[in-house]
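All protein chains but one are shown in place.
Going in written order, the chains are labelled A and B, and every chain counts its residues from 1.
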Amino acid sequence: MTVYLPASLEEAFEAFELAPDADLLAGGTDYMVEVNSGHRHPSKVVALRKVGELAGWRREGDEVVLGAGLTYTDLMQPDLSELLPGLAQAARTVGSPQIRNVGTLGGNLGTASPAGDTLPVLSALDAVVVLGRRGSVRRLTMHEFVLGPKATALEPGELIVEVRVPAALGSQEFLKVGTRNAMVIAVVNVALVVDWVGRSVRCALGSVGPVPIRAGEAEAFAESRIDWAAGGLTGGAADLAEFAGLVRAAARPIDDHRSTAEYRTHAVGVCAHRALDRVLARAGSWTLGHAS
Amino acid sequence: MTTATGIRRGRLGESARRPDGGPKVRGQFAFSSDLFAEGMLWGHLVRSPHAAATIRGVDISEATKASGVHAVLTADDVPGRKTFGLDYPDQPVFAWDVARYMGEPIAAVAADHPDTARRAAAGSSSARLRSATSRM
Partner (left out) sequence: MSDLITYALKVNGREREVVGAWLGENLLYVLRERLGLPGSKNACEQGECGSCSVLIDGTLECACMVLAGSAAGHDIVTVEGLSPDDGELSDVQEAFVAEGAVQCGFCTPGLIVSVHDLLSRNPDPSDLEVREAISGNLCRCTGYGRVLAAVRAAQETRQR
């Protein structure tokens, strides 16, 4: 019977101690749909709108620490999008300006929909999710945090405080396919990061499994075939096609009301193909040592 | 006088200013859902979850007893002809015996708050609708 409106993280923890079974409310773009349709009946709510500490970000060496309260609009701003271009691209595909203005990174993680648009990017970046309650924090990898469709390792009384990701890592791409070209839940989404310095390829797939999938074999293949000195793939178009095939093999999609497993498998290959192609096309500028 | 588009007003063949434009851009034009009366009730429909189904019965007892619910109506409450329609008045107001499409109204709940109406409607619907095998 209460809405708690903490104005600081300290107050949020206090509210949570008073009501450990309270619902956490950030942007509300998932939560309120459930309430409005009668599928959720709120009884106690801790609303995080005023908690300033959650809405900021900072640079710590070669990491960026993102507050869980950052909105998709925040993630698209020039300073952050320069450090995390894949995340900015993903944020731009979410909903509408109204949704992007309030939906949060923490909310996307907390909801853990298999189609969550930030999730493949966070997975590809090997993000660390920081969970907190008063006096203690836990750090989990994406694999440890996202356990299944709409299931996370978040415990009662905990909230997602921040997410740690590498800053300006390589060349990043994010692609999404939906039933229309805006305001849509992903049928397939793909995040690709090619680290020219570290010589690594990371490719994460969304909406083709219960949780984001790292296409490990495809990553290893691309790493072995990229000419790290001069750019491009040793085997050219054939390698690109092989990469896409390995991505398709990694997908475990289902049929649902939005799409079929067959189409999803096809689409995830197309997206991976396109993503690597775009990254390689930009590669010239990377090997010259300039940011793309 | 000229407008931003350069069209002069007040002459034959010109674009006339829309009379309801002012109220609409101010949010003052009343659509039917904007109507309000003190003490008004809120309705929510119980709809068939099945595309083709036999209705063995509708149990409205719990919904009727719920606090805040003022009325629950079914086909039994429709006076006179129980169907409507423009050219062929053969569409049930509330379905009885048979539900012919997913979403067909079977009952209506009137309550003093929309959430009360919705909860009462949800409670009374699922248990009593038994579906026949699909005829599609």
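A few remarks follow.
Throughout what follows, a residue touches a chain if its C-beta (ideal position, glycine included) is under 8 Å from a C-beta of that chain, and two chains touch if they have at least 3 such contacts.
From a predicted model like this one, the values you see are computed outputs, not experimental measurements.
The absent chain, not drawn in this view, touches the displayed chains A, B throughout the complex. Where subunit A meets the chain that is not shown, the touching residues are 1-3, 5, 25, 27-29, 31-33, 35-37, 40-43, 45, 47, 49-50, 95-99, 101-102, 182-183.
Mapped onto subunit B, the footprint of the missing chain covers residues 3-5, 15, 17-18, 20-22, 24-31, 33-34, 36, 67-68, 113-116.
Here, only the chains that are shown with their structure count from here on.
Here the spacing of subunit A and subunit B, counted between their Cα centres, is 40 Å. The residues of subunit A lying in touch with subunit B in their complex are 38, 41.
Residue ranges on subunit B touching subunit A, taken from their complex, read 115, 118-119, 122.
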